[in-house]
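My structure is below; once you've seen it, I'll send some questions.
With one protein chain removed, the remaining protein chains of the complex are shown where they sit.
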Amino acid sequence: MQSDVLQLDSASLFRDDQLIFSDISFELKSGDHLIIKGNNGSGKTSLIRTLCGLTQLTEGCVLWNHAPIDTISSDYYNHLAYLAHTNGLIPELTLLENLTYSLHKTDLDKDHSVLEGFQLKHSIQSPVATLSNGQSRKAALSFIIMSGKSLWVFDEPYANLDSQSIDYLNQRIAAHLSNNGMVITSTNREEVIPTTNLEITMS
Amino acid sequence: MDIFSMGDYGFFVWSSFLISFIVFLINYISAQRMFTSVLNEVKLHDENE
Amino acid sequence: MNLKQIYKYGSPPNYFKLSLKAENWFVIPGILLIIVGCLGGLFIAPPDYQMGDAFRIIYFHVPSAYLSMSAYAYMAGAALVGIVWRSNVAFSVAKSIAPFGASLTFLAIVTGMLWGKPMWGTAWVWDARLTSQFILLLLYLGYILLHLSIREQRKADLAASILALTGVINLPIIHYSVIWWNTLHQASTISKLSSPSITGDMLWPLLVMIFGYGFFFWGVICRIAASEILKREKRSKWAKEYIKELE
Partner (left out) sequence: MNIYQQLFLRDLKVSIKRWSDLLTGIIMFALVAFIFPLIAGSDQDFMHRIIGPVILLSSLLASLISMQNIFKPDLNNGSLEQLVLSTHSLSGLVFIKILSYWISSSLPLVVVSSLIASAYYVTGIDIAKVMLTVLLATTTLVNINSLAAALTLGVRYPGALMTLILFPLSLPILIFGSKAIEYSILGMDISGPFYFLTGMMLLSFSLGPIATAFAIRISID
C-alpha cells in the first residue's frame, strides 16, 4: 500500500446553532493510529461521521491525499471501512449470508481465520438476530478486518467486548498498522490503547 | 347601479373581496411579526454567547 | 474558496440588505395597483351580459390562481438553485414562498367556489381547474409540513427542496391528467372558470390586479426571506453587526 494521508484542517460542525466541535485538525499517515477520546455526547461520533463523509462539515474539509473527499468519494470509499454503533449486520440473515452479501470487497470469504480469533466460528450459521450484542459486535469487527481496506474507522469498538477479544483486536490492529494501514478509534474510557501515536480529546 | 346588491350577487362578490383582503393582511402582518421575532432571537443568541 | 463557498458566504449579507430595502418598493406599488384594480373591477367594469355582476369575482379568482401556480414554479426554481449551490439565500426564498403560495391557492379555491355557487348552484364543482388547484394546495402543504417536521434547518431545506422539484415535475402531469379525466366525464361545456373573452373596461382591471398581486407578493416575500436568512446566518458576523446598528 503506498502512503496515503488523511487530513482535517480546522474543521467545525454546528447543528443549527448548537456547536458540536470546533477547529479540529490532524494529519493521519500510513501506519498511524488516531484515538479520539471524550465522554458521551462530546461529538466523537459526529467527528467520525464527518471523516466518513456521512455528515457535512460546517467549516473546513476532510482531505484524502490532499483532495476533498466529496469530490473523490468513490476512490476514498475504496479505502474506507467504517464501524458505527449499529453493526451494519442484517438480523434476519445468518452470519455467513451477511458475509457473502456484505458490500465490502471480502475476497477472504473462504479463510475465516478472523472469525476463529473472535470465537465466532461455531455460530456462523446462526441468524445474527440470535447472536448476543458482543457477538454481533465482534462479527462486524471481523468483517472490517477481513475487508482488506486500508483505513479502518471504529466508533467505540471496545464497548461490550470481553478482554480476550480486545487483545485479539489490538493484535490485528497492530498487524494492520505494520502493514501500512491506518486506524481511527473512538473511546469514552481512559484505558491506554497500546498502538496509538495520535490523540484527540473532545471537550 | 347599487353598489351593495351587485345584481343580488353582492354577497358572493364582497365576500370574495373580504377573504382576499383578510388573507393578504394576515400574510403581511405575519411577515412583519416573523422579522421582529427573528431579531429578538438573534439578540438573545448574541447576548448569551 | 470555490464557487460553492462564494455563493454561500458572499451573498447573504447583501441579499439581506437588498431585500429589506426592496420590500417597500414592491409592497407600496402593489397595494396601489390592487386598489385601482378593485375600483376598476368592482365599479367601472360593466356587468357581464350573461353572468351579471357575479363575474366580478374573476378579479379575485384569476390573479390568485395564476400567482399560486407561478409561485410554485418560483419556489421550485429557488429550491433548485439552493440544491445546486447549497446557498442559504435560495433556501430562504423557497421557504418563504411556501406559506404565501399556499394561502394564494386557498384563495383561488374559495373564490372559485364562491364563483360556482351563484353560477351552478353548488359550491364545489368537479371542474379540472378547481381540482388541480386543490392538488396544488396539497403539494404546498406537503412542502410546509415536511419543512416543519425535520428539526435541523439545513436538512429540512434540502429535503423540502427535493419535494418541491418532484412536485414541479409532476404539476403539468397532474394538471393534464385532471383535464383529461374531466373532459371524459362532462360534456364539453366551456371550461367553466376560464375567463370569458373580455375586452376593454373589463380587461384592464384584471391585468392591474394581476400585477398588483405580483408586486405585493414579492414585497412580502422579501420581508419573510430576510428574516429566514437572518435565522440561518445567526452566527455570522454581519448578523451581529446588523443587530448592533439597530441599537
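In order of appearance the chains are A, B and C, and numbering begins at 1 in each one.
Throughout what follows, a contact is a pair of C-beta atoms (placed from the backbone, for glycine too) under 8 Å apart; a residue touches a chain by one contact, two chains touch by 3 or more.
Only a predicted model underlies this, so the values are computations on that prediction, with no experimental measurement involved.
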In the full complex, displayed partners of the excluded chain: A, C
Using the document's definition of touch, tell me which of C:Met51, C:Ile150 or C:Ile243 contacts the absent chain. C:Ile150
Which one touches the absent chain: C:Ile44, C:Ile169 or C:Leu207? C:Ile169
In the full complex, which of A:Asn40, A:Ser74, A:Gln125 or A:Ser163 touches the chain missing from this view? A:Ser74
Taking the entire complex into account, which one of C:Ala22, C:Leu80, C:Met113 or C:Leu141 touches the absent chain? C:Leu141
Among A:Gly31, A:Gly60 or A:Gly88, residue touching the chain not depicted: A:Gly88
Residues belonging to subunit A that touch the chain removed from view: 52-56, 74-75, 77-78, 80, 82, 84-93, 97, 100-103
Residues in subunit C touching the chain absent from view: 83, 135, 138-139, 141-142, 145-146, 149-152, 154-155, 158-159, 162-163, 165-167, 169-170, 173-174, 177-178, 180-181, 184
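By our rule, only the chains that are shown with their structure count from here on.
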Chain centre separation in whole Å, for subunit C relative to subunit A (CA means): 48
Rounded to the nearest whole Å, what is the centre-to-centre distance of subunit A and subunit B, using the mean of the C-alpha atoms as each centre? 55
Could you pull out the residues of subunit B that touch at least 2 other chains? 45
Mind pulling the subunit A residues that touch 2 or more other chains? 17
Could you please specify the touching residues of subunit B with respect to subunit C in the complex? 1, 3, 6-7, 9-10, 12-13, 15-17, 19-20, 23-24, 26-28, 30-32, 34-35, 37-39, 41-43, 45-46
Can you list the residues on subunit A that touch subunit C in the complex? 14-17, 56
In the complex, the residues of subunit C that touch subunit A are 151-154, 234-235
